[in-house]
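Inspection log for the structure reproduced underneath, given as structure tokens.
Only a part of the assembly is drawn; its chains keep their places, and the rest are absent.
As written, the chain order gives the labels A, B and C, with residue 1 at the start of each chain.
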Amino acid sequence: MFSVCVRDHVMIAHSFRGEVFGPAQRLHGATYVVDAEFRRPALDADGLVVDIGLAGQALRAVLEPLAYRNLDDLPEFAGANTTTEYLAGVIWQRLAEAIRAGRLGPAADGIARLRVALQESHLAWAAYEADLPRQA
Amino acid sequence: MFSVCVRDHVMIAHSFRGEVFGPAQRLHGATYVVDAEFRRPALDADGLVVDIGLAGQALRAVLEPLAYRNLDDLPEFAGANTTTEYLAGVIWQRLAEAIRAGRLGPAADGIARLRVALQESHLAWAAYEADLPRQA
Amino acid sequence: MFSVCVRDHVMIAHSFRGEVFGPAQRLHGATYVVDAEFRRPALDADGLVVDIGLAGQALRAVLEPLAYRNLDDLPEFAGANTTTEYLAGVIWQRLAEAIRAGRLGPAADGIARLRVALQESHLAWAAYEADLPRQA
């Protein structure tokens, strides 16, 4: 399996509900350094896993609506705790949609698996990883 | 699959037996930067892989008996070479026991897989990773 | 000149006032990975720049009142933009006070210079550095 990974970041505010979160129930924030890793069993005709320029643009486009936002105000997250692992899942879904919509180029339909990791500090990170659904 | 990873470290002395180890047969030491990664297929009701506070405490509790020790003196390692990969396995076992004993909270029984990685320098690391046994 | 540096981190929310900040005028947040570096011309009787345990506790004590807070709500920052460089200066002042108050131990009065750096992402950091005032 071949992989290519691109990195970007996003800075957000949010709060959590539930005793398990302790002081993080208060409004606070985070820098998430985001790695999007694309995997496929064989390279395309150009010798690529993915057009890395388009991959970076797609990741940026997915992060843009979150950037410099209080996630507590975004309707799509109502009722959810926007934990690092939860956000990894959200960004995974949106990148998977971008691939399906062709925004990473025609060769990107060979991408078989996607992993999104968010580093929240030098001490902790979270990730979501899964196969991409086969396209009809 | 979702992941959450926490980082800590430990500083130990030890020596190795066997010609393959060359000068590392002498008493020397290491800083191990330890990453413990917890994986599960779905998030718990709070949107978490694991209570990250408890996870960090459990990792600390596992590292504590090794910290500032000469591993050659610890009876549990008698006859073993405490290589980086061997120690990754030991820490894995002890964290798995902590999960089973409920020390990462009740929601932690959803954790399906565990990976422990030890960075010994900027040039080398070792890891052990396996599914957790299903609990009856 | 000898140096010792300890690292910790803090996660906060805030917003900025001024067109120069663009979208960062909105409420957002950051993880700051904070390095506190202590410098002195000669080591103390134990061979130390500073008691690293006390240094870490002092840094933690300085970060605690900021942790998981919306800095816009803290009266001490009223009217200020809590930029990364501004916060480096604030943390520097509070660590300097901790040294003066003896909270890093009696040997710490040999510390001549202090530097505080805050990494806000993998792409940017800020710092404040200055000599400590001589104590009468």
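The working rule: contacts are C-beta pairs under 8 Å (C-beta built on N, C-alpha and C of every residue); 3 or more make two chains touch, one makes a residue touch a chain.
The shown structure was predicted, so the numbers you read here are calculated from the model rather than taken from an experiment.
Each protein chain is a copy of one sequence, and the assembly as a whole in this entry counts 6 such copies (shown in place: 3).
By our rule, only the chains that are shown with their structure count from here on.
Shared contact partners of chain A and chain C, listed by label: none present. Averaged C-alpha coordinates put the centre of chain B at 31 Å from the centre of chain C. Annotation: 27 Å between the Cα-based centres of chain A and chain B. Of all residues in chain B, none touches two or more other chains.
Note for the complex: chain A touches chain B at residues 16, 18, 20-22, 80-86, 88-89, 117, 122-130. Chain B contributes residues 1-8, 43, 46-49, 51-53, 56, 105 to its touches with chain A in the complex. For chain A in complex with chain C, the residues that touch the partner chain are 7, 9, 11-14, 23-24, 26-31, 33, 67-70, 120-123.
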